[in-house]
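Only a part of the assembly is drawn; its chains keep their places, and the rest are absent.
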Amino acid sequence: MTSDETPSTARPAPATRSAFRLFRQLTTRWSDNDVYGHMNNVVHYSLFDTAVNGWLIEEGLLDPARSETIGLVVETGCRYHGELMFPEPVTAGIAVGRLGRSSVRYEIALFGGDKETAAAEGFFIHVYVDRNTRRPVPISDAMRAKFQELAR
Amino acid sequence: MTSDETPSTARPAPATRSAFRLFRQLTTRWSDNDVYGHMNNVVHYSLFDTAVNGWLIEEGLLDPARSETIGLVVETGCRYHGELMFPEPVTAGIAVGRLGRSSVRYEIALFGGDKETAAAEGFFIHVYVDRNTRRPVPISDAMRAKFQELAR
């Protein structure tokens, strides 16, 4: 928020679907809604994890039980533009915002139902590390090529 | 478990899809898998809630923010036959096992991917109560008719 007085106008406009090429379909759960009747702000991060890791697993880029390198999360963030609410389904749009030697920044938007405008936009940064030593390792060429397909 | 020595053979065989007429499609989440790499036993109950309440809301039988009567959960249970695991999708089969004046017993089976045999079977009992007094109230005729469509 750049201004305490005018939070809605001072912030960048919400993203639309056209800003993304990769989409993942997600479902919401009864427990996502908190006492205020809308999706609790924490759940958005669970959906980010689910969208990105689901894609990595299906692309053969991650085997959570066996991969020798794993992505540790070093920073996350989210801006909330509007409400999401069970039982409405959610679509996640995924892009890669920055790609380093060992790290990747995912940018994810969540769209409720058929809406074109994002209800929330977030990011998370994975640093790839050796599963045992937890020291950074370079992103493999195969993985890098996949990430570049999602680059903005 | 009726025998401590032979848990797998002494238990009833897992249900198959043919035992259900109502199905709900659900997705799994990264956080559903615990440190053993499979869906934690708690998540099954979250899927039961989601399947049943999602159906109630879509049928117009429940408006969580406004309904004057709400279903309080008085008992739940689950038997686990096999593993479920993110990112595999899950189908919930729903039946009504008993229907009282104020209460309904839902019986739910969870099927991983395209499998015919349930990975888990559970139940939960809703007692309908007045939202404010929390005293039992009779199930309405409209709701009762819907429940009877799912009766075994």
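A and B label the chains in the order they appear, each numbered from 1.
Heads up, the rule we're going with is that a residue touches a chain if its C-beta (ideal position, glycine included) is under 8 Å from a C-beta of that chain, and two chains touch if they have at least 3 such contacts.
What you see is a predicted model; the values in this text were computed from it and never measured.
Asks: How many copies of this one chain make up the entire complex, given that 2 are placed?
Replies: Copies in the complete complex: 4.
Keep this in mind: only the chains that are shown with their structure count from here on.
Asks: Rotating chain A so that its CA atoms sit on those of chain B: what angle is that, to a multiple of 5 degrees?
Replies: Rotation angle, to the nearest 5: 180 degrees.
Asks: Counting in whole Å, what is the centre-to-centre distance of chain A and chain B, each centre being its mean C-alpha position?
Replies: Between these chains, centre-to-centre, one finds 29 Å.
Asks: Over in the complex, which chain B residues touch chain A? Could you list them?
Replies: Those in contact with chain A are residues 25-31, 33, 37, 46-47, 49-50, 53-54, 57-58, 64-65, 86-87.
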